[in-house]
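Quick one: the structure is below, and I'll ask about it shortly.
Note that this complex is displayed minus one protein chain, with the remaining chains in position.
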Amino acid sequence: MRYADDAEPVITLTSGPVNAYPDVLRGLSRTVLYDYDPAFQIFYEMVVEKAQKAMRLSTKPVILHGEPVLGLEAAAASLISPDDTVLNLASGVYGKGFGYWAKRYSPNLLEIETAYNEAIDPQAVRDMLKKHPEISVVAVCHHDTPSGTINPIDEIGAIVADHGAFLIVDAVSSFGGMKTHPEDCQAAVYITGPNKCLGAPPGLTMAGVSDRAWAKMKANAAAPRASMLSILDWEKAWSRDEPFPFTPSVAEMNGLDVALDLYLREGPEAVWARHALTAKATRAGLRAMGLDLWAASEAIASPTTTAVRTPEGVDEAELRRQVRARYGVVFSSGRGETLGKLTRIGHMGPTAQPIYALAALAALGGALNAMGSRADVGAAVTAAMSVIDADA
Amino acid sequence: MRYADDAEPVITLTSGPVNAYPDVLRGLSRTVLYDYDPAFQIFYEMVVEKAQKAMRLSTKPVILHGEPVLGLEAAAASLISPDDTVLNLASGVYGKGFGYWAKRYSPNLLEIETAYNEAIDPQAVRDMLKKHPEISVVAVCHHDTPSGTINPIDEIGAIVADHGAFLIVDAVSSFGGMKTHPEDCQAAVYITGPNKCLGAPPGLTMAGVSDRAWAKMKANAAAPRASMLSILDWEKAWSRDEPFPFTPSVAEMNGLDVALDLYLREGPEAVWARHALTAKATRAGLRAMGLDLWAASEAIASPTTTAVRTPEGVDEAELRRQVRARYGVVFSSGRGETLGKLTRIGHMGPTAQPIYALAALAALGGALNAMGSRADVGAAVTAAMSVIDADA
Amino acid sequence: MRYADDAEPVITLTSGPVNAYPDVLRGLSRTVLYDYDPAFQIFYEMVVEKAQKAMRLSTKPVILHGEPVLGLEAAAASLISPDDTVLNLASGVYGKGFGYWAKRYSPNLLEIETAYNEAIDPQAVRDMLKKHPEISVVAVCHHDTPSGTINPIDEIGAIVADHGAFLIVDAVSSFGGMKTHPEDCQAAVYITGPNKCLGAPPGLTMAGVSDRAWAKMKANAAAPRASMLSILDWEKAWSRDEPFPFTPSVAEMNGLDVALDLYLREGPEAVWARHALTAKATRAGLRAMGLDLWAASEAIASPTTTAVRTPEGVDEAELRRQVRARYGVVFSSGRGETLGKLTRIGHMGPTAQPIYALAALAALGGALNAMGSRADVGAAVTAAMSVIDADA
Partner (left out) sequence: MRYADDAEPVITLTSGPVNAYPDVLRGLSRTVLYDYDPAFQIFYEMVVEKAQKAMRLSTKPVILHGEPVLGLEAAAASLISPDDTVLNLASGVYGKGFGYWAKRYSPNLLEIETAYNEAIDPQAVRDMLKKHPEISVVAVCHHDTPSGTINPIDEIGAIVADHGAFLIVDAVSSFGGMKTHPEDCQAAVYITGPNKCLGAPPGLTMAGVSDRAWAKMKANAAAPRASMLSILDWEKAWSRDEPFPFTPSVAEMNGLDVALDLYLREGPEAVWARHALTAKATRAGLRAMGLDLWAASEAIASPTTTAVRTPEGVDEAELRRQVRARYGVVFSSGRGETLGKLTRIGHMGPTAQPIYALAALAALGGALNAMGSRADVGAAVTAAMSVIDADA
């Protein structure tokens, strides 16, 4: 049999969007309330409180009504003023990309760049800050999704805090799938969203904003106001007594509410553990199949996405086409510079379950074999099972 | 009995968001596909084609992934360049508001302003264009929702076309509830969304963009690119073979798909007819109850929202509180300049059914009586029934 | 406009099935678990416990997996043995109907029958029991739905208990909409279901069974076993440690779970109050319109269904057709002997809201006027509003 392009696949194991938890899907179909109905205003405040709890914040997070690229663009636009000097830490396509936004708001951009399969070295940050005391904003991508690699943001955050600069963190595809919170890394603005490890659909940003960052944004005459790009507009919007700058995405809030309930009820530590175990089993299986991880070391490999280097001579797009057509399984490609060089197997939210590591390995190995590579699927599954069973 | 603030009301009769059609709510809970899955890309193209059919466009409309204020801001940012002279037609709070955005992108702003219970006179537009041949962009709000009044955009559009200027139309709360389409009014950019008369939740913009407008935006160096505010980024995104600038709101697209199916299946003319009849019955009832319409004349009263002038001595906020607490019915207040002066009864999507006019009239009248006014609910309902029955 | 037969109506105001609460509809779409999965067995026990709480029982109720006619037939088959003498109390079509089932299981059937717009007189029961000491089983329908009338089952139950007989109660369309519980009326077997006042779909029976009734059923060799008609098979099925006699209706249980949560969370007294108020407002409106209630007195008129006598010369089926075609409102007809003689307006679960009384009155009056009767809709709505406002 063959899975047709226009039919839903069987299992989506991408680096997001992933399918939402069934409970979240049902949440999306709740009654759409009028945004100024008191029941909705009370609900909105309650959801923000749940997000605050999940993000372990001492202040209210901001919900922006667009997927996290809105949050990232809004963060750049709001926090960075023309007299800032920005240090952008680029260890991958997304980290690198933030520099272009930063540049739009300040001409003074410095960068530390690593190979896209490596992580930022905190010592390099320390050195750069020492060398450039004028640096006032540092930006870092926690999980550079197109590479499946993790930067040590808590350590970097401590260095940035020592220096007195503002840290912008892109934690879109890490938050909810591993231990990371805005205040752990002392972020000024910390951007994440429901559509990765929380298992909800794309359409919202969750942003942690420190008190100091609020003050800087307010002082920034260029920070967007009365705009879709504004963070400032939403400062008080969480309160049941305050108006919304524009109509919030009611259905997405309904979904987020459920996603936060699920996360808090299962227990963050338990959620992180199944992300970590699924990724670990996947990595063990890939190695046993003779494949190489993209990440330079296991230590920086993401628990929410496993990037595997495309074997010599294999057409990566064709590989994913075969995986989908033969087994109904969907993986992600690379992006930008990593496109064609790696395939990404996501472990996010509902798919962060070890049993899916086995399905992923079998599907990947089967497609490689079909394309003339030699992949020992049996060895891969056995290795992955060992990891899973060691944890059981 | 009393309906509590934190419990869902019984019937939401607002000017949006309104509750979605039950089928749309279920659509929102469809599987969240990966945006680069071929099944999703095929689906996305198909939804855009349905939107094209509903909007009666000869070119593909653009879906932007934020509620229509995004579309309006993006239209201003994309179409207006600093050397444009913009004529803003302000017959209400929303029309007036657009001028602030226009001003952000060009210093050259002219306005025609009417009382907020009247409509723009096409002759005034013709005169202004004659007097200011430099006018290159005209902006008009079709249904100025905070007033419940309708501007004659098809007539205005013809005048603007004659002049050779670009017309930006805000048809957010009229499209889908009455006969209006981008090409009927010769719009350059025509902004609407699923969250009013299509009976879907807020979270998306549907934009009709003329070929000439695409050319102008492309020529506009200041038009947003690589931004949430960009329209240009999405020009080709409808195609199954093109990438998305960022992750689209998958669940909202699922809902929009159903909303468009419902609209096209029921038949636009039938949908408009029930909006019109519900509004007409409501107006008849209000007059019979001795209340005044906000709109200066019946001819410009919206078929999708009926604004009723607050009787002398009545606290409008308290009136809506009573309506909700006593009967579980929710109306909208005015906005900005109309706040406190009128109450709005929405007739949109699933609530555009004449039987709801009766519920609205009873609830409004009951609350007025409870507050010491004298409203003859019996007369109101009888008058509304006459309108409905005359149509049956 | 006209509502087509094959399109969903706008408001269903029937005596059941009524549309389910939105939350219940969403509950129906929960994951279908394997019935022997421990998660389902734990869930099933928990739902039974919620049902026990809602029914205010000191023992576990039984869930049967068919709509309440299954429960009633099973009660007759299980409790009545050939040597029983059954007294059937028939004040309407449903009460009368139970006698046919009773007769199937015992030849000894006595009946007290009243006009179908009156209630059973407890004194008549007392007299009959005195005259026939051999009566061992008494059957009564609490709310004889086709008449919209209520029998005084708590009073009757006390008399039956004094006599030492077993009481079978059909409380299908009263439980959840007014104060009634199995132990309040000392029922041996008390049958109800989720598809009336609990606002869930038809497909399940909830049965309260007294310890004495369990003993009688066990002693009854003719009681069904290994059968769809068996109650005995399900005695222990509520326990997470016991097998199910056959596969339970998983989706219906998911819906019931939500319906019970809603009922318990809103508070039974509050739920009953809105049923009572809606019915009272409806009755006031009908009288003001010059129509006659079917029930001989207001005291026995049901709070969950209002039956209105068809005016002289009106074709009742045509009346309901007009109501639906003109206003999109659906009422119930009579059944059997009451068919054609009355129309029933339901107030059950989500439709037990006073605002719907106004819609019902307007629609009924409008249709009567259209058919040439004279119904003063204005007076009806005014009278209903007075009732509602007196309570507010």
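Chains: A, B and C, in written order; residue numbering restarts at 1 for each.
Going forward, a residue touches a chain if its C-beta (ideal position, glycine included) is under 8 Å from a C-beta of that chain, and two chains touch if they have at least 3 such contacts.
These numbers come from a predicted model, not from an experiment.
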| item | value |
| --- | --- |
| Residue ranges of chain C at the interface with the undisplayed chain | 5-9, 12, 14, 16-20, 25-26, 28-39, 42, 65-67, 69-70, 73-74, 100-101, 195, 201-203, 226-229, 246-252, 255, 324, 330, 332-333 |
| Residues in chain A touching the chain absent from view | 1-2, 10-11, 22, 25, 29, 270, 273-274, 277, 325-329, 353-356, 358-359, 362-363, 365-366, 369-370, 376-379, 381-382, 385, 388-389, 391-392 |
| Residues of chain B in contact with the chain not shown | 22-23, 26, 29-31 |
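We adopt the following convention: only the chains that are shown with their structure count from here on.
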| item | value |
| --- | --- |
| Inter-chain centre distance, chain A versus chain C - centres from mean C-alpha coordinates, in Å | 52 |
| CA centroid of chain A to CA centroid of chain B, Å | 35 |
| Rounded Å distance, chain B centre to chain C centre (Cα mean) | 44 |
| Multi-chain contact residues (two or more partners), chain C | 22, 29 |
